[in-house]
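Worksheet: the structure to be examined is printed underneath.
For this depiction, one protein chain was excluded, whereas all remaining protein chains were kept in their positions.
Coming up: chain A.
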């Protein structure tokens, strides 16, 4: 029977990065994925690196109070890690950290932006208040409708098609073993060891792998995998749409987001403008879990593109060349769930939250947790223990 220290299920950014940080520390790691490296949300999101507070946090005081003490150190750790990644991974990952603007168009949005700015300044995040004219001076081409903006110099974007494969290659070079496409059939803990029963997709034979620990890095499907270990994990799939225009002359220097509308805009080095912001596609309920391809919702696409044209009118002149979907996962409280289950020692999870912006950081912190068997301070708000009521009659 193959034996590893850690079996990671899910070869997205968190799984591959975690494999890299663990393998580099001399841990024997196997990564399983029922599709391929980077085939899920990690490779399908719009690649924003957003460090300003998210709209959903500003709207929820309780959530904010709980998270705020941890947010700045996590954000600073994330920013520092991103800046070091191209050198550490040794390849081009399309990283640009030239800054990001969050814009407001109405008095109500300005008030929200003001509140956000006060919270961020209080907790020490580097943001600068700009009037509409100042914002247009910084980023020519922004619409006259932009009345104010918050600028964060550390924001930017990274190419989601390059990041995770770069991590995977480095993990492999450090000794991690990748098994794909390989699906987990069952997870059980006996005699203090985890037995991972898995099967190569496309008709392979079943095999059992022994591991000291298992990392559930299966993104939107993390609850499905948790159930195989007899655990409930309240994380729900959400299908989102992203779009890209044809290549255009350089017009957009910064990541642009909106405080009151779902919108993210960025221009990649080849000139294409990526349009996202969290507009939903239709999840296919009839499809087998993990396999269903969401359906593009034209009504939402139109709203997404309208927001883009309102904020950056030059987008109107561009051809849209592709819209695609990806499935991410959210928890009941919108915070990520990262840590070890009290009901199943050695069973770790890292899923939910802003999985691209913070994926490398979540993975690094989780690998520290596994290496030291001590919960890093920064992960305290995200422990799966907050859902332990659900697991009173579950576990290993």
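The definition used in the following text is that contacts are C-beta pairs under 8 Å (C-beta built on N, C-alpha and C of every residue); 3 or more make two chains touch, one makes a residue touch a chain; residues count from 1.
Quick note on the criterion: contacts and distances are computed from a predicted model.
Engineer: Missing chain, UniProt name, options "(2Fe-2S)-binding protein", "Ferrous iron transporter FeoA-like domain-containing protein", "Sulfate transport system permease protein CysT" or "PadR family transcriptional regulator": which is it?
Structural biologist: Answer from the record: the omitted chain is "(2Fe-2S)-binding protein".
Engineer: Would you mind spotting which of A:313, A:345 or A:395 touches the chain that isn't drawn?
Structural biologist: A:313
Engineer: Which is it among A:248, A:283, A:296 or A:394 that touches the chain not included here?
Structural biologist: Checking the options A:248, A:283, A:296 or A:394, the one contacting the hidden chain is A:248.
Engineer: On chain A, what residues meet the omitted chain?
Structural biologist: 136, 140-144, 246-249, 251, 271, 313-314, 316-319, 321
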